[in-house]
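Can you keep this structure in mind? I'll have questions shortly.
Missing here is one protein chain; the remaining ones are kept as they sit in the complex.
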């Protein structure tokens, strides 16, 4: 496998396409928002990305078949042509983050890339009823434009990982970029914050999306998580202890 | 040394060969199963793999001679032609895991590879009298086929390391793949789980293997481990403290 | 992006230029000193360095726009021609440190590099009223020369990161090098130590710089830090907990 392998399923003709990133991050806010978006828009998967810069593991799916961890790119043609990026993980090392972000930009440039939105959460440690949407952009004009949509700008702070790098590296290539961050506690999966971000994004893009499923999904998700989390963490703990054990065992026994 | 160096001892003519992975992992289940298999089948070593993606160490063998840590490939010609993979360690970093798995697939493809089985343990934290064998496969047809052999499929969870990657990356190359996981506690070397996995595998492959030595080996192993484990861990601890100590010592003393 | 990408804004003609390093380190001593220096000298930015060897993040600036983390090079033509190096971070891995230091030396050699000064702090765990300036140099002649300026030399100890490597690797290329270290507590941002270092440096270089703003900046800085530090650390903590959380969540939920 190359360092980053992108399998192209289809080569859509897109014009002035907008890349929207929703990889896992704080509160899963970005991922939930983009997942809902691509489900509701019936966006079409056109590329899959595998890489040794992602964790070395596979997932077992409901039907017993496996899935190698990956990132996926979907497109949607409408008022604006969209490229939607979703994935199981972000890059595992700082360097992986750079390499994957650059490759995603390289790939998106084949489809008339014009602008980049990255979606995420801003963890405050507080539970809020009406999460605000914070912003950061590649230029002052965009700041002023987004303020009209209620996006809050306050100086200071950093944006880690793909949500930061895609617009940071994109800016170096000359693309406008915006990061929208939903206010969130930080330690729970937060569909409410995702909803707030998506409401703002759809207003900016002037696209209509039915939001009812997003809140339902949030409730389902939280219930399921409580059940499976204990099982998974138990299994990982066992794997680690075993790894330690193996290291301490001399070769002639193994 | 190249990143991965495979020394080929012999180039057997195999047809529709089946790769069976038994690297160290949870409960040493996969390794114990494949080790027993290659001993009983009198499989022949045909290749050795060394790599900087394995730990930087050597083992001292019973007779005082050394062995650089490695992976080894054995073959067996019979009802099915088998390639058996065993080793001292898995790759040390996430990236190492990908690189080694790809190289093992590259190499196996020289011998008419048809299918991949990876063997491992599924840690549950419980001691069970009759360990179940859990499965994950590259397609739904295989799921149905394996259910006939009593393999249990339950959605969810992940498979880490070579046992996951070999079938995940193999699937991308178009190969059928199966992971069989013996139910195990997770923190002990578990020959019982290895036996359960091997019983299932030999039924699937329709190969006869005498199992008596596997249980005996398990008992021996556990006794030996108690003796040597303390010595080894003492030595590693000493090495680490010393490393720390050296770092804090100025150069003119050393 | 290449491993290290230097965007050149201007190619000044410099003669016998002196590279002065002020990357973040103990007490921010070097960074504060070089920052004050380039502000007061109205030095001109002539190059920016980006790299996957820096952390994968962007900063949100006061006006809501973003900045990809980087290093910056300024020049000043005067009694001595100076190249001033400042940055958001040092390289993230040991290897990154070597790669970035070599690239900075490669780049500086295009501008008639003659000598290298690196500035830093020497943490003693004590608060002192009159911080001393400790030194280390690439040859004995420089040691004797610097003693005249009150620089203290005591054998032993190590210099970590860019402050050490730039003169260590520079020495291998044949350049004279000096590291000046301001005595500092080690756990606070210390403008006093920066002032001491800068006083010594300007005497050595025979350059006049107004120092009043440096102490004022130190006071401001400390106040601001108390405010924002809690917010930032809260956010980072949240990000880490979330990361852990995501890893333990099975794929079909995400």
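Letters A, B and C mark the chains as written, and numbering starts fresh at 1 in each.
Quick note on the criterion: a contact is a pair of C-beta atoms (placed from the backbone, for glycine too) under 8 Å apart; a residue touches a chain by one contact, two chains touch by 3 or more.
All values derive from a computational prediction rather than experimental measurement.
Engineer: Touch as defined at the start, partner being the missing chain; which of C:11, C:79 or C:95 qualifies?
Structural biologist: C:95
Engineer: Kindly state which of the options C:64, C:131 or C:168 is in contact with the chain not pictured.
Structural biologist: C:168
Engineer: Give the residue, chosen from A:12, A:125 or A:157, that touches the chain omitted from the document.
Structural biologist: A:157
Engineer: Considering the whole complex rather than only what is displayed, give the residues of chain B touching the chain that is not shown.
Structural biologist: 1, 50, 52-68, 92, 228, 231-232, 234-239, 241-242, 245-254
Engineer: Under the stated touch rule, tell me which residues of chain C contact the chain that is not displayed.
Structural biologist: 24-28, 31, 35, 55, 59, 61-62, 67, 69, 88-89, 91, 94-95, 97-99, 101-102, 121-125, 135-140, 143, 153-161, 164-165, 167-169, 171-172, 177, 179, 185-187, 189, 221, 224-225, 228-229, 232-233, 236
As a convention for this text, only the chains that are shown with their structure count from here on.
Engineer: Rotation angle for the CA superposition of chain A on chain C, to the nearest 5°?
Structural biologist: Rounded to the nearest 5 degrees, it is 90.
Engineer: Could you label the chain A-chain B interface same or different, taking same to mean over half of its residue numbers are used by both chains?
Structural biologist: Result for this pair: different.
Engineer: Roughly how far is chain B from chain C, going centre to centre by Cα mean, in whole Å?
Structural biologist: 48
Engineer: Where in chain B do residues touch two or more other chains at once?
Structural biologist: Each of 155-158 in chain B touches at least two other chains.
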